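Starting off with a structure, shown below.
All protein chains but one are shown in place.
And then chain A:
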Amino acid sequence: MGGACSRKRDPQVNEDSLQRGVSGKYCRIGSSKWLGTSISRPALDILQGRGQCPSLMELCIYKIREDIDKYTTFSMLPRDISQQIFNELVFSQCLTDVSLKAFQDCALQDIYLGEYPGVSDSWMDVISSQGVSLLSVDLSGSEITNSGLIHLKDCTNLQALNLNYCDQISDHGLKHISGLSNLTTLSFRRNNAITAQGMSAFSSLVNLVKLDLERCPGIHGGLIHLKGLTKLESLNINMCHCITDADLKPLSGLTNLKGLEISRSKVTDDGVAYLKGLHKLALLNMEGCPVTAACLESLSDLPSLLSLNLNRSMLSDDGCENFARQENLRVLNLGFNDLTDACLVHLKGLTNLESLNLDSCRICDEGLANLTGLRHLKCLELSDTEVGSNGLRHLSGLANLESINLSFTAVTDSGLRKLSALSSLKSLNLDARQITDAGLAALTSLTGLTHLDLFGARITDSGTSYLRNFKNLQSLEICGGGLTDAGVKNIKDLTCLTVLNLSQNCNLTDKSLELISGLTALVSLSVSNSRITNAGLQHLKQLKNLKSLTLDSCKVTVNDIKKLQSKDLPNLVSFRPE
């Protein structure tokens, strides 16, 4: 089959990163990395039991998984079948170095073993035996060494290679992949050993579209080898502190670049000047770079720029008039800069903005008047600003708003009425001590809410009755200390909830766990600092989707949680106490 060259690959690079800018919501729960699917392995849907009937193919694959020791080879099977068996074994973590041998010469196209336990050089022989069929390989987080990479030499059709967090790979290993000129995607996140010298191997990868070197601290001077990679569309060198202005010079001719991420580097306004000619640049992430508003002059002629992240840089109001020329911007992150209302004046005309982050800027109620015309705004981050109730009236006309963060602002109950007509609102953060039950009462019209954060708000049992209006809630945090079991009664019917945090409500008892035992969609549950005991854990048995459980400072022991995990909650990957 000639599928090797024509197969479509995920085109989502840029949207992906854009998305990250929009919903850069951080989570107080320590286990958040498990909540999103950080690595999405392809797998059969496990449908057995209820719902859709498993296909005969699925039944056969499950059967093989059970008896995997009995099979010595799958090479007589058509490729697409052996691929499905392989994927299922990986997904169910049943693949071992022994069972892997059955996949010798199976002409597999995809080997996704990112974060898979036990992967080492001894696996490479079988992996490389897929030969020219092999299109994509993910060995992230493995023990693969430089000599393991020699095996990939013959897999000349390889298009995508992920070797993130492989700390045994260094410059010498890169030599072995320099002949893989069909590579379009290459990723080496968090590699301490790669240096400019080894990066010379990249210069022959002329088809490279996406390169990811995030958290590689030794790559200073190495970007010179990317000069000829004119197909490059996405470069991620976030968190590479070593990157300086001079490093950006070789990028000035990469005119196909659409996404450039250089956060936490040493790049200043002078370095940004090298980006002047990147006419296709849509996404630029300079979070934490020592740039000022003067860098906007270099960006003013980039017609495609849609997403600009200047979070935690050195912006002040000086030079902000240049924002006025960025009329195409959809996403702008100005959080944690020394900006005031004087800057907001220049954002007035950015009517395409969909996401604006002003976290911890010194903006006030009057400044928000400049946002009234930003009708496309979906996401507005005002956390830790000086905004109060008076400012909210400027937002009441922004009918497309889906997400507002008002945590740690001066907004009070009386101001929340101004939000009550924002019917598109899905996510609302009111984590502020002065918010009480009365504020919640003003919001009952927001029935589309899926995320509500009342972490520090002083919500009591009587306030929880208003929660009944938010039937679509997927995440809810109420940690102000005012809840008792009686309040949890009003939460028990919010069956869409996947994240529930009721910590710090020290009067909650096992009764609360009993009440929420029907919230079977829950993925994360936290009831720390409460009167929960071991006896209450039995009520969690039905929460089969639970991945994270936090019960710090409760009368609960590690062993009892472990018992619950092994008997009833197989998906639980993170719990406290631990």
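We adopt the following convention: a residue touches a chain if its C-beta (ideal position, glycine included) is under 8 Å from a C-beta of that chain, and two chains touch if they have at least 3 such contacts; residues count from 1.
Here is the rule we use: contacts and distances are computed from a predicted model.
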| item | value |
| --- | --- |
| Chain not present in the shown complex, as UniProt names it (candidates "Elongin-C", "Cytoplasmic tRNA 2-thiolation protein 2", "Eukaryotic translation initiation factor 3 subunit H" or "MIP18 family-like domain-containing protein") | "Elongin-C" |
| Omitted-chain contact residue, chosen from A:I64, A:L161, A:V267 or A:L564 | A:I64 |
| Residue touching the undisplayed chain, where the options are A:L77, A:I150 or A:V345 | A:L77 |
| Hidden partner interface residues of chain A, rising order | 49-50, 53, 55-57, 59-61, 63-64, 67, 70, 74, 76-78, 80-81 |
